[in-house]
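The full complex has more chains than appear here; those shown keep their coordinates.
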Amino acid sequence: MTLVGEEPRTPVLAAERISKSFGEVQVLFSVDFDVLPGEVHALVGENGAGKSTLIKILSGFESPTSGRILLDGRPVSLPANGAAEALGIVLIHQEFNLADHLTVIESLFLGREVTRFGVLDRKFMRRETRRVLDLLGSHVDENALISSLAVADKQMVEIAKAISREARVVFMDEPTAVLSREETDILFSQVRKLRDKGTSFVFVSHKLDEVMELTDRVTVLRDGQWIKTAPTALLDGESIAQLMVGRELSSLYPSKEEPDVDEEIVLSVRGLTTGYVKDAGFELRKGEVLGFSGLIGSGRSELMEAIAGLRPRLSGEVVLKGATLPPHDFEEATRRGLAYMTKDRKGKGLLLGEGMTPNLTLQSIDRHVTHGYLDPASEAKAMARAKRRFDIRVRDDRVKVGRMSGGNQQKLLLAKIMETEPDVIIIDEPTRGIDVGTKQQIYHFIAALAREGRSIIVVSSEMPEVIGLCTRVAVMREGRLVGMLEGEEISEQMIMRYAAGLRKQQAVG
Amino acid sequence: MSMNTETDPRAPRGRGWRDVDLRAIAPFAALALLLVIGALVNPNFIGLTNLANVATRSAFIAIIAVGATFVISSGDLDLSVGSMVAFVASLMILFMNSGAIADPALMLAAAVALAVVIGGLCGLANGLITTVGRIEPFIATLGTMGIYRGLTTWLSQGGAITLSSPQQQALYRPVYFGSILGIPVPILVILLVTAIAAFILYRTRYGRHVVAVGSNRDVARYSGIGVDRVRTIAFVIQGLCVAIAVLLYVPRLGSTSATTGILWELQAITAVVVGGTALKGGAGRVWGTICGAFILELVGNIMLLSNFISEYLIGAIQGSIIIIAMLVQRSLTRKS
Amino acid sequence: QETKTIGVSIPAADHGWTAGVVYHANRVAELLMKEHPGLKVVVKTSPDPATQANALQDLEVQGIDALVILPTDPDPLVNAIKEVKSKGTFVSIVDRAPSVNDNSVRDLYVAGNNPALGEVAGQYIKDNTPDAEVVVIRGLPIPIDQQRQDGFDKAIAGSNVKVLDRQFGNWNRDDAFKVMQDYLTKYPKIDVVWCQDDDMAVGVLQAIEQAKRTDIKYVVGGAGSKDMIKKVMDGDKMIPVDVLYPPSMVGTAMELTAAAIYDQVPVHGTYTLDATLVTADNAKNYYFPDSPF
C-alpha cells in the first residue's frame, strides 16, 4: 500500500508519453504509466483499449512509435523479444507463449537453460520446476508435454515461468482469465509474498473484484488514452467500470427466467464415460440456461466435447431433440443444431492468419452459398451484423484475427458459433478476457437466446457468472457430476462445497 | 501464430493490405523480369512461337501443380504425381491399343474417361492412405510413388508403351498440337483448369474448408469441418489434374515409358511454392502456381536459347536463377 | 561458304557414357566449325524425353538446317522429331531407334547396336565358359536395356550358360555395388557377371573384392570407358574383355550430317556401328586418355 505522506519513490519502470501505431492505426495516444517498487498496479480498460499493447511495449516485445521508457529513472531502449528479462522485466502473455513439443520443464527454462560443463543440468531444472509448481499448488506433471495440458494448466506454467525468474517487474496479462477461485487465491498469495520482498507487478484483468482485492493502484485506459491513475483504496468496482466504459452501467446480469417443468427436454445425457469423465448424466430443457461449475480440470470441457462428438466416448448415450446422437461425429451434431464453443480460442477457435470474415462464416458457410458459390456480399452483411451484435471493435477491418485484442477475438468466436443458429449451445468460458461492459451485453444476449426457446449450457470458472445467469447449476469434481443445484441452493458456498468434495448428491441427473 | 510466422514477422505492424497484394503480385514480377532477361539473351526468345511453345509445354507441370496447390494448401504433400502420370498414361495407351472399341472416336472418348477415372482413383488411394491410415503424407505418397512407378515398369516390361494405331494418333494429335483461334489447345486447357480451380478455392465452401484445414486442423475440426474428407478430396483433385495432364501428354509423344514423369513431383511442388503458396499449408494461390510453372519452364528455355553457357553448368545456373528470383520476390514484398 | 546451323540434341551428361557423348559432340562440333567457316553447331543436352522434346522446339525456334539427335528415349520423342522433320530439316538419329524407324522420321540413322552389345557379351561368355552361371545387372527399365537383354539371351540360347538372376542397377555404380553385394550373399557360386556397362562394373568389382570371393571368373561390362579399356590392355583377369559401344558415334553422325548438307553427298539410310569386342590385343586402338569417359 502506498501510504499518503510517504516520500515519493522513484518508479522502477515508467512510460512517458508513449504512442503506438500499427501502420495507419494508432492504438495508444501519449500514455503515461509508472510502476513503483513493491506495488501491484492494475491496468484496466475495455477490450481493445490498448492494455496488452502498452505492457508489451514496457517489456520490450513491441517498440513504441514515440515516447520514452525509464528504468530506475533513466531512459532505456528495451531489448527486443524477451531479452528484457535480463533487466528483470518479465511478461506473462495474454496468449500463451508455449511450444507444444516441449515439456513443462523445458518450457520453464526455455532460452535460459541451466547447464553444467555444457551439458543440460536436468536434475536441477526438474527440481526447480517442481519447487515453483508446488509453490503455486499446481499438480501439473513437470515431464508432461505442453500439448497435453489443459488450458488452465498452461496458464499455471506461464505463471510459474514468470515467477521462477528473478524479476523486478512482472507484467501479468489476464493471468486469471482461465483460473478458478482456488488457483487465483494461490496466485495472489504468491504475488503478495513477492511484492513484500520488493517485486512489482502490473496486473491486467477484467475481473474487477480481483483488482479491488489485490492491487495497490489502478490505471484506467480508454480507447488508447490514459484516463486516470489512483490508489485502489479510493475506488470501487463500479467507479472503475464507469471510468473504463465512460458511462454508467446498469445491472450486470439479466433477470432469470426458469422454463416450465413440462417444457420439452432437448438434450439428455445418460451414463456418459470417457477416459476421465465417469458416468455423467443430466437433462436440459428448452429455454433453459444450465451452468457447469467445478474446479479446473474437473472434466467439464471433456464432458462437453464428448457430448458434442469432438471426443470419443467409451460408453453412454446422448439424445438431442429426441434422436440419439452418433458418438464422435461433431459434424452430425452441428447439423442437428448443437453448437460448441471452445475455450481455447487460439488453438481451436480461430484461424489467426485469416481475416475476420472467413472466421465468422467458417462454420456456417452454407448460408452464404447461392447457386453453388460463395456470395461475398452476404458474408459482408453477416460480418457487419456480427460486429454490431457483439460489439466487435477493430480499428482496421482487414486486420488478421491473430492481431486483434484478446477480448475482441473472444467476441468474434462467440459470433462465429452463433452464426450457425443452434438450438442447443454449449459455451465453454463465455466471457474469458471480456470487459465488463461487453460481459453485460453477452449475459443479456444469452438470456435473450433462452427466451427465444434455445437452450444453453454455460461452462464457467467464474462463479458469479454461473450464479447470476443460470437457473440450474451442475457441479463436477474429478470427472464426476457430483451435484445439481437449483433455485435458492445456488450460491458460492454450496458450489464450493460440492466442488471441493465436501458434499455429494447421490443419483444426479 | 503459425501464420504469423509465415507473413514475415519482422514487419508485423500494420501495412496490411499493401504487402498482401504485393505478395500475390511478386511471382508475376519475377516472370516479367525473366521475360526481359530472355529477350536480351536471344532475339528469337520474345517471338510468339517461342513463347507459345514454352507456355504450351509448361502445361503438364502447370496443371499438375494446380492440383498440388489444393493438396499443399490443405497441409499435405503428394510426391506420387510423377509416377501417377506414367501409370495413368500407360493404362490409357494400353486400353487404346487393346482395340476394345472399334470406332476410333468412341474409343478415344472411352480412353479419356478411363484416364480421368484412374487418376481420380489414384488420388483417392493417396488420400485414404494418408487420412484413414494416418500416415505422414510424405511417406504415404512416397510409397504410392514407388507403387505406381513399379506397376508402370511392369506394364511396359521395362520398355515403352506406344500408341499403335496411326489413326488414333492422328485423331488425338490436335489435342496437344492443335490450336483454337490461334491459341494452342494446351494453353486453353491450362487457363480453363486454373479458372475452375480458382473458382473452387476462392468461391466455394470446399475452398474455404481447404484453407481452414491447412492453416489449423484443430480449428477446422472444432468448426465442424470433416478434416479427413477435405484432405482426401484435395488428393482426388490432384489425381484428376494428373489425369488432365496425361490427356495432353499422350498426344504429344504418343508413347510413354517407365521413366515418364520422373521428378515431376518436385517440379510441381516448386511451381506451387514459387507461385507464393506456403508449404506449411493455408492460403493457396492458384494463379501464382501457374505463373510459377511458367517461370520454371522459362528458365530452362532461356538456358537453351542462350549459347554462352556450358551445358555442364546449366543445372547450377538454373538453381541460381530460382534463388535469385525468390530473393527478388522477397525484397519486393518487404520494401514497399 | 553459306551459313548453316546444325542442332545437336543429346542426353545430359548424367552417366559415364553420356558424358562421353557430350565430350565427343563438343569435340566434333569444334572440328566441323573449323572445317566449314559458315557453319554453326549448337549442342544442347537434356536429362529426359520431355525436356528433350522442349529442346527440339527451342532449336527449331533458333532455326536449324539439320538436326542430329541422340534421344534419351526414342519413342516418346518421335512426334517431336517428326515435327522438326516436317519443316524440311535434315534429321539424323543416333543410337536409339524408335519402333517406327523409317524415312518419315529421319533421313539418316547412325546405329549403335544395342542388341549386338548383348549378343557379343553373350557369345563371349558362351565360348569361354560354356557352363557358366551368370548374374546380370540391368540398366534402367527403358527399351535400349531391353534390346541388350534380348541380344544376350539370343546369344546364349541353347547353351549351358545359365542366368541366375537379373536386377536393375540403374547404370549407377552405387546401385550396382549394392546389387552385387546381394548377389554374393544370395548365390554361393557365381561364375560370370554381365553388367553391360563399365560404370556399373566399377561397383561390381569393389563388391567382389570386399567379399574376397574367388569363384567369380570375370566380369563383362560394356561401352568402352578408358578405365576399363586400360584394365583390358593391362591384362586384368577380372576384366578380360570389354564390348565397345563408342560414345563417339555421335561425332560420326555429325560428320555425316555436315557432309549431307554441304557436300550434297546423298547420305541416307542406316549406318550400323559394330559392337566390337575389345581384347588385350586390340585395346590400345580404343584407348582415349583425354576423354572424360
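Chains: A, B and C, in written order; residue numbering restarts at 1 for each.
To be clear about the criterion, contacts are C-beta pairs under 8 Å (C-beta built on N, C-alpha and C of every residue); 3 or more make two chains touch, one makes a residue touch a chain.
In this text, all values refer to a predicted model and were calculated from it rather than measured experimentally.
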Overall composition (this structure file), stated as a label formula: A x1, B x2, C x1
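What we mean here is this: only the chains that are shown with their structure count from here on.
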Centroid spacing, where centroids are CA-atom means, of chain A and chain B in whole angstrom: 44
Length of the line joining the C-alpha centres of chain B and chain C, rounded to whole Å: 33
Intercentroid distance (Cα basis), chain C paired with chain A, Å: 72
Numbers and ranges of chain C residues touching at least 2 other chains: none
Of all residues in chain B, the ones touching two or more other chains: none
Residue ranges of chain B in contact with chain C within the complex: 42, 44, 47, 49-50, 53, 57, 60, 153, 156-160, 162, 173, 177, 252-263, 297, 300-301, 304-305, 307, 311-312, 314
Parts of chain B lying in touch with chain A, wherever the complex brings them together: 1-4, 6-7, 12-17, 199, 202-205, 207-209, 211-212, 215-216, 218-226, 282-283
Touching residues (chain side chain C, partner chain B) in the complex: 12-13, 22, 42-45, 48-51, 53-55, 57-59, 61-63, 73-80, 83, 99, 138, 140-143, 145-146
